[in-house]
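Complex shown without one protein chain; remaining protein chains in place.
Now for subunit A:
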């Protein structure tokens, strides 16, 4: 990493993280810093461990060793157990927004209620204020007119935009995107990318796992290529996507970008 990155405030710090599923070690000592207001993209083939890494940050996967911190606070705390840990992790997660590949909107709630549920229940926000916040966020993702509609009536792109609004409603310190556009029809990818781009303009700290190479190159301040549970190469997106050092990176990008490389 370049030296000026060391001086930036780290929002997420991942240090020597190991994770195995049975006999398969999927993360083999990963280090990564996501500085405040920056966007880090992780690319790599399926099974490279990139989604597992992102999910570990949200503690949806429990790492075996290493540390992950959010704004200086440890996410994984093997020293506390039971309800004390539950309280700890709930608090940590309230400061992270997670966006899933398959949206995972709550189908029994209206679009607006999807967005306002967490602030109402977890922050005890007044219903009227929550509604205003929800409408504001839906407007931001271009779906204010769908507030009272249920997720079943939305397209994939619209669902994902609502999911982003839902994650933003808790005013997170960092947004985690786990292949947010992978399940979308090609013509719906752009509308989600636009929302993510607008977040980037507002200096939202983001950690993005993606297959959208063009998008990653455009919005990221740092890009990382993972394969086989290790970071093969990381660099500024300009360098990583145009002149990667490693052969594995070159091969991967050649497949995904065609003859551009």
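Keep in mind that, in the parts below, a contact is a pair of C-beta atoms (placed from the backbone, for glycine too) under 8 Å apart; a residue touches a chain by one contact, two chains touch by 3 or more; residues count from 1.
Here, contacts and distances are computed from a predicted model.
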- Omitted chain, identified by the protein name its UniProt record gives, among "Amino acid ABC transporter permease", "Monovalent cation/H+ antiporter subunit D", "Succinate dehydrogenase/fumarate reductase, flavoprotein subunit" or "Thiosulfate oxidation carrier protein SoxY": "Amino acid ABC transporter permease"
- Among the options A:41, A:58, A:76 or A:235, which residue touches the chain absent from this view? A:58
- Query: Looking at A:36, A:135 or A:170, which residue reaches the missing chain?
  - Reply: A:170
- Among A:67, A:104 or A:221, residue touching the chain not depicted: A:104
- Would you mind spotting which of A:19, A:38 or A:93 touches the chain that isn't drawn? A:93
- Please give every residue of subunit A in contact with the chain that is not shown. 58, 60, 86-87, 90-91, 93-94, 96, 98, 100, 102, 104-109, 117-118, 121-122, 150, 152-153, 163, 166-167, 170
